[in-house]
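Worksheet: the structure to be examined is printed underneath.
All protein chains but one are shown at their positions in the complex.
Chain lettering (A and B) follows the sequence in which the chains are written, and residue indices restart at 1 in each chain.
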Amino acid sequence: MLWIDCPWCGPRPETEFRYGGEAHIARPEPAATDDAAWADYLFMRTNPKGVHAERWMHREGCRRWFNALRDTVSNDVVAIYPMGAPRPDASGDEAGDD
Amino acid sequence: MRFRLKEGGRIDRTQRLRFTFNGQSYEGFAGDTLASALIANGTHLTSRSFKYHRPRGILTAGAEEPSALVQLGEGARTEPNLRATQVELYDGLTATGVNAWPSANCDFAAWTGRFAPLFPAGFYYKTFLWPASFWKSLYEPVIRRMAGLGRAPEAPDPDSYDKMNVHCDVLVVGGGPAGIAAALAAGEAGARVLLVDEQAALGGALLGLRHHVDGADGAAWAEAAANRLATMPEVRVLTRTTLFGYYDHNSLSALERRTDHLGPRAPAGTGRQRLWHIKAGRVVLATGAHERPLVFADNDRPGVMLASAAQRYVNHYAALPGERAVLFTNNDAAYEAAHDIVEAGGTVGAVVDCRPEPAAPLAPALKQAGVPLHIGSVIAATHGTKRVRSVTVAKLGEGGGPSSEQYRIYCDSVLASGGWNPAVHLFSQSAGKLAFEEARGIFLPGQATQAVEVTGAANGSFGLAGCLAEGAAAGARAAQAAGFGDGTAPPIPSSDAPEPGAITPYWLAPGQKPVGHGKAKHMVDHQDDVTAADIRLAAREGFRSVEHVKRYTTVGMGTDQGKTANVNGLAILADALGKTVPEVGFTTYRPPYTPVTFGALAGRDTGPLMDPLRRTAMHEWHEAEGAVFEPVGQWHRPWWYPKPGEDNHAAVARECRAVRDAVGILDASTLGKIDIKGPDAATLLDMIYTNAFSTLKVGRVRYGLMCGDDGMVFDDGTTARLGENHYLMTTTTGNAAHVLEWLEEWLQTEWPELKVYCTSVTEQWATVALAGPKARDVLAALAPDMALDTDSFPFMSVKEGTVAGVDARVFRISFTGELSFEINVPWHHGRHLWEALMEAGAAHGIAPYGTEAMHVLRAERGFIIVGQETDGTTTPHDLGMDWIVSKKKPDFLGKRAWSREDTRRDDRKQLVGILTDDPGTVLPEGTQLVDRPGRPPLPMIGHVTSSYASPALGRSIALALVKGGRGRKGETVHAAPESGFVPCKITEPVFYDSEGAKRDG
Partner (left out) sequence: MAEALAPRSPLAALADALAAVQAEGVTLAEQPARARLNLRLDPKDAEALTAAGAVLGGSLPRTPNTAATTVNGKTILWLGPDEWLVTGPAAEDAALEETLRGRLEGRHHALTDVSAMYATLALSGPRAREVLMKGCRLDLHPRAFAPGACVQTALARANVILHQAGDVPTYEITVRNSFAHYLGTWLLDAMAEYRPA
C-alpha cells in the first residue's frame, strides 16, 4: 500500500486516489497538429524505470488533481507539486533520469 | 505421555487435554502444540511427503516447519496444511497428516517412492507432454489427487473474520529477547509501539532455552517485560500474531489468531482471526533465526529433527525426542541441545561433528556424561522405515568422502544442526538487499530501502547478550527517529548465555553411495520432495539461474517458501555450478511469510457486506412488490416486477404494454446528476459534448454525446439549462462518478482558467420517469398548478413546481418514445412521490416497469445504451448519430480524432437493425454475424449488441454493429449463435414509431 501525500489532505492510502497517468502531456492545438502528433498525444507514454512524473487525484477526499514524481523501482514519492507547475528536479542523481 | 518429563517445561500439567491424531486418541497438556503433544506421546510419524509419499515426521518446533503438515478439524471448519508445530492444543482437537490415504501409517501411494527414479527434477515437464488432451482428462486429475497436500473445505466457512487498521511510530516484529528489548526502549521513550509475535506468549527463543536474564529464568523475564509493556498506554502487544507481509511505504499486514487455540470453546461473537493492516513510522525486525538442517542420506526419516527443535521440546514442552538421540552438527551451539537432553535425564548416544578439530565448550561436559564424540565424521545413512532405528556414522576420508571406518549406532532420534539462518524474510519483502557472509554461510540484511532496522539473531547476532543490547539500541533509535527520546538505550539486562561459538558451513554429507545413486535420498526441501540429486541434475541439464532452478526443481516453492531448504539448496547448486553462493544469487522472499486464510483476507467483506448495494429512496417499495433486481454498477435496480404466475418474459411484456398503451413508472434515481455553475459553464459543455450547449435556451433540455479525445463515445445523457450560468447534466447510471471526474479533470488540469464549479447531486434527487399516453393525466392529478399541455410544456424542456405536495423539477424527456415526464423531488420524498403516482395512476392502469422493459422500449425506438451499443471503439458516426456532431464548433473533445485515417474507414462497424427471418427467434446478445453459413473459421462481420422480444411489434428485434452496415440495408446475413446459423436481414435501427408521433401523447 502506497501512502501518498495529498497536498491538501496529507498522507492517505493509495486506495483513496485515482491514478492519472503520465504528467505534462498538454493537449495540443487540434488544428495545428498532424495525425502522427495527435496519436502521440493520445497514446504514447514514456514508461520509465526510475523517476516518473505522473498525475494523481484524491478521489475519496478533496478531489484535487496534483502531480507527483514517483520512482517506479522503489515506489518512493520524491516530490509532490501542483498542476501546471514545471517538473521539479528530483535531487541531483535522479534528475533527467527519464 | 511416555516421553513427558516429570517436571519442568512451560506447560500446565493440571489441564489434561484429549485429542485425536490420524485416528488415534492421545493426551496432552495445556500449553502444548500438536507437535509437542505427539512427541510427548512418542509419535514422530505425522504425514506423507508430497511427491514420493515418504513417511514424514516433525522437523522443527516453529513456523519454518516444512514437513509435519496436518489437516485440522472436520467438515466446514477443516483447514489444510497447518504446521503441527504451530497448532496449539485444545481439548477435542482432531487432525490428520496430509498426503496420506488411508493413513500416514499405511499409505496406499507409498509405491511411488519405489519408482522414485521415474520422478526426477522437472518430471512434470518431461513426462506429461503428450497427447495434449490427456493433460486435462487424465494427468492433472490424477496428479491432483496424489499430490496437492491437504483438502480445502467444501462447505461455507461458519467462522467470522475481521480487519483492523492501526498506525504506530515503531513496529517491533518478534517478541524474543531482541524484540522485547526494542519494544521496552521505544515504549519508554513515549512512542506509539506495536509489538507482534507469533507465539502465545512473549519470549521467543528464550522459551526453549535454559538461560537467565537479569537473574531470572528467561521466560519469567519475558513475562515481567510483557507486564511492564502492558502498563504503557501507547504500547500494544499482539501475541499469536504473525506479521506475514511487508509492503511499500512501511505498510505491513499481520494475522492474529484470536480463537484458534480455544477450538470449540471459542466465545461466540469473537471473530476467529483478525487481519491487521499496519502503517508504521519505523520498523524494527527482531524476527530471530531458523536453524538450518544438514543434508545427509535419508535425512527425512521420522525422528530426524533440528537440534534446536529437540532442545525446545525438552525445555519448553518437557518432552524428550526419544529414548536415545544422536546429534549431528557442524557448529558448537548445537552441543547445547545434547547437553540439555542429558541434563533433563535423556540419553544421547553420540555426537557426530563433521569438523576435523571441533572445540565446542560443552564437549568436555558431554564426554564426562558418557556421550561418545565422533569428530570429522558424518551420518552416512539412517535406518528404519517409519522411524529412525539406527544410523551409520562414517569417518570422513581424504577428499571429504566416507572412509571405511563406519559405525552403526542405535538411536530413535537424530538431532541435526547445520548452523542458523537469520530470518530475513520480512526484510527481503521490504525490498531490502541481502548480503552473503562466507564465514558462517548466511544471508544477512544489507542495504535497506525502507525505514527499517534489523536486530538480534535476524541480523546475525546469535548470542543472547548481543540480542538484548542490539534490540534496546534499535528500539531507542527507532523511537528517536519517530520523534521520541534522545536515542539512548535503557540499561541492558544481564544474561548467562554463552556466546554461540564456532561453525564451519557444511552443505552436503556424503552417503554410502554417491549422491543420486542407490535408494538413499539427500532431502533438501522436505515439503516439495526435492533432493540434492535433483538440484545437481538441473545443473547438469544446463540450468544456471537460481530462479530457473527453483521453478524447475520446485525447491523452496512450497507453502513454507523453503525456510529450511533455500540456503542449502543454493549452496548445493553453487557447488554443482562451480560458483560461489553470491555469484549464483538468491531468490526474493514474498508475502505471506506463512499461509493466510482466505477468510482473514476477506474479513467482513463477504455476503451482504461484500460490496455496497446502493439503494434508491424507493428500494424498499420495490422489494415489497417482489421486484427482481439487476445490478447496475453498485446499484440494484428493479429488473422486472413479476406478478404471481408470471415468468420474466410475461412480466416484461406486460410492463412494455402498460407503457405503450397506458402509463408506466420507472425508478430513474440512479442516473447521475451533476450541477454545473459558473460564467464559463456553457464554454465547458461546448468542449465536452459533441453538440452545442451554449445555444441552449434557459428552461430547455438537450441530449448530448460525450467522447474522449480519441473520438470514441463514452457517455450520453440530457442536460438542462436552468439559468444563464447554470446547467444540470444527467449521466448514465454506471458512469456518474466517471463523468464528474472527467469534467473536474479537464477543469483542473487543462482549462483551469474556466470559472465553473461542478457538484454531484445524484442523491439529492429521487427521479421517477412517468411514461405512456396517460402520463399527462396522471401527473395532472398531482400537479394541478403545472401547465402540462404541449405548448406550455414542450418536449425537451424543464419546469419547476409542486408535485404531490413536494417541490419538484420536471423534465419532458423520453427514453421510451412515449409521452414522458421525469419528475425529480428531494430524495427523502421519493417514496412519497412514487406512492402518490401509483395511487393517481391506478385508474389509468399504471404499472411499475423495470430496466428490462426500459431496454426493450428504447430498443424499439432505436435509442442506444452506452456500453451496450458502444464498446470504447465506437464513434458517433458509427452509431449513425452525425446529427448530434457540431459542424460549427471549432474544437471539442473527440473532433480531431475523426479525421484520422482509422476513424474514416468505410468498413467500420456501424449500428444497424437486425430482423431474424423467423420472427420468433431472439438472438443472444453478443452473437457474431457472418455473411453466409459455412465451416469455421469464417470472417466475422459484426455482432449483436441488443436483442429482445418486442411486444409492440410481436416479433424479435435486434441492434448490431456491422462492418459497413449502413450501406447494406436489406441484405441477408447470418447470425451464428451456438445452435447454428440464423438468417436475418439488416434494417434501419428503428423499429417503432420512427416519426416520433407518440412523444407528445
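Everything below uses one rule, namely that contacts are C-beta pairs under 8 Å (C-beta built on N, C-alpha and C of every residue); 3 or more make two chains touch, one makes a residue touch a chain.
Note that this is a predicted model, so its numbers are computed, not measured.
**Q** Since one chain is left out of the picture, which of the remaining chains does it touch in the full complex?
**A** Contacts of the omitted chain with visible chains: A, B.
**Q** Using the touch definition from the top, which of B:P679, B:G872, B:G967 or B:G996 touches the missing chain?
**A** Residue touching the absent chain, from the options given: B:P679.
**Q** Please identify which residue in B:W635, B:F811 or B:F863 touches the non-displayed chain.
**A** Checking each option in B:W635, B:F811 or B:F863, the one touching the absent chain turns out to be B:W635.
**Q** Using the document's definition of touch, tell me which of B:A617, B:V885 or B:L911 contacts the absent chain.
**A** B:A617
**Q** Among B:R240, B:H829 or B:H943, which residue is in touch with the absent chain?
**A** Of all options in B:R240, B:H829 or B:H943, contact with the hidden chain holds for B:H829.
**Q** With the missing chain put back, one of A:E16, A:D40 or A:D71 would touch it. Which one?
**A** Answer from the full complex: A:E16 touches the omitted chain.
**Q** Touching the absent chain: which residues on chain A qualify?
**A** Per the touch rule, chain A residues meeting the hidden chain are 8-10, 12-13, 15-16, 60-64.
**Q** Extract the touching residues of chain B with respect to the undisplayed chain.
**A** Spelled out for chain B, the touching residues are 162-167, 192, 269-271, 277, 279, 604-605, 608-609, 611-617, 619-620, 635, 675, 677-679, 755, 757, 759, 761, 763-765, 802, 805-807, 826-832.
Throughout what follows, only the chains that are shown with their structure count from here on.
**Q** Go ahead and note the Å separation of the Cα centroids belonging to chain A and chain B.
**A** Their C-alpha centroids are separated by 28 Å.
**Q** Flag every residue of chain B that touches chain A in the complex, lowest number first.
**A** It is residues 247-249, 251, 277, 279, 431, 449, 709-710, 741, 744-745, 748-750, 752, 890-891, 895-897, 899-901 of chain B that touch chain A.
**Q** Over in the complex, which chain A residues touch chain B? Could you list them?
**A** 1-3, 13, 18, 20, 26-27, 30-31, 33, 35, 38-39, 41-42, 55, 57, 59, 63-65, 74-75, 83-84
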